[in-house]
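What follows is a structure written as structure tokens; I'll ask about it next.
This part shows chain A:
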Amino acid sequence: MNDFVDGIKFIGDNSGLLWHLTIKHLELTGAAVGIALLIALPIGIWLGHLHRGSFVAISISNVGRALPTLALISFGVAILGIGFLNSMIALVILAVPPVLTNAYVAVEGVDRDAVEAAEGMGMTPLEVLLRVELPLALPLIFAGIRIAVVFVIATATIASVAGGTGLGDIIVDQATYRLPGVIGASICVAVLALLAQLLFALLQRAITPRGLRVQKVRPGRPESAAAVPVITN
Partner candidate 1 sequence: MSGVLLAPLAAAPVIPDFGRGSTCIRDNKLFCWDWVQSNWGGTLRPALIQHIELTLIAVVVGFAISFVLALAAYRWSRLEPPVGIVAGILYTIPSLALFQLLVPVTGLSRTSAEIALVSYTILILFSNILEGLRNVPADVRDAAEGMGLTRWQTLWRVELPMALPTIVAGLRIAVVTVVSLATVAVFIVNEGLGAPIYAGLQNAFKTELIAAGALTVALALFADGALVLLQRVLTPWARTARS
Partner candidate 2 sequence: MNSANTAQAEGPNAYPSAAPLEFRNVSKRYPRSDRPAIADLSFSVPAGEICVLVGPSGCGKTTAMRLVNRMTDLTSGDILLDGESVTQRKPAELRREIGYVIQQIGLFPHQTIAQNIATVPKLLGWEKDRTQRRVTELLELVSLPSEMGDRYPAELSGGQRQRVGVARALAADPPLMLMDEPFGAIDPINRERLQNEFLRLQAEIRKTVVFVTHDIDEAIKMGDRIAILREGGVLAQYATPDELLARPADDFVARFVGADRGLKRLTLSQLHDIVLLDVPTAHVGDAASDARERAAQRDADELVVLDGGEQPIGRLPVARLNGQPVSADDADPLTSTASRETSLRDALSLVVADRNRPLVVLEADGRLAGLVSLELISAALRPADGAGSPEAARGAQR
């Protein structure tokens, strides 16, 4: 138990360093998730809109899960050497699958009746996408982003071994910071991840259209139940 006390003491004594590293950690996370969104959202939404490519869209998250983070980083180190770029690429690769799969499942799973009604009223495909499919799909798309964020925060810690910068720098360097430092930084990372989870859960609630909130939705559990069971809570 003393180690935890020391760990908390470390946080108090090194708040400047920890704050700096937290910011770096968040920058890395934000950048990686941002790039992943730019890649994954359009593809996922578009495939979902067309109701095509379900095999690819669903299995990418299975493949993504099967890629051990440390192994991925080690490939990166082997090919690109130690550095920021390698960490970044690994994080983006890990963030794309949950975003893409959820976006696909979300848009694909929008009530067909609603889409047909919209088409029947004369909406163009783009209008159907923007006014009907996206609003209804938003909560589930957002759930995918949330998973990616939490996942990247966790993985960015490990990326420190390959030259990423963040709170992991302390955790993987026990030689310098000793156990209290490692414990202190671990607590910080855990709190960071939990706060991100909480924040995004609240945001997700806020953007859920009120009409969808009323019904007790267990959204998007068709095939994705097998692919991503924990995406919703």
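Regarding selection, all candidates are chains of the complex that A comes from, given by their letters.
Everything that follows uses one rule, which is that contacts are C-beta pairs under 8 Å (C-beta built on N, C-alpha and C of every residue); 3 or more make two chains touch, one makes a residue touch a chain; residues count from 1.
What you see is a predicted model; the values in this text were computed from it and never measured.
Novice: All of these sit in the same complex as chain A, but only one touches it there. Which of 1 or 2 is it?
Specialist: 1
Novice: Quick one: in the complex, what on chain A touches candidate 1?
Specialist: 1-4, 7, 17, 21, 24, 62, 65-72, 74-75, 77-79, 81-83, 150, 153-155, 157-158, 160-163, 165, 168-169, 171-173, 175-176, 179, 182-183, 185-187, 189-190, 193-194, 197, 221, 225-226, 229-230, 233
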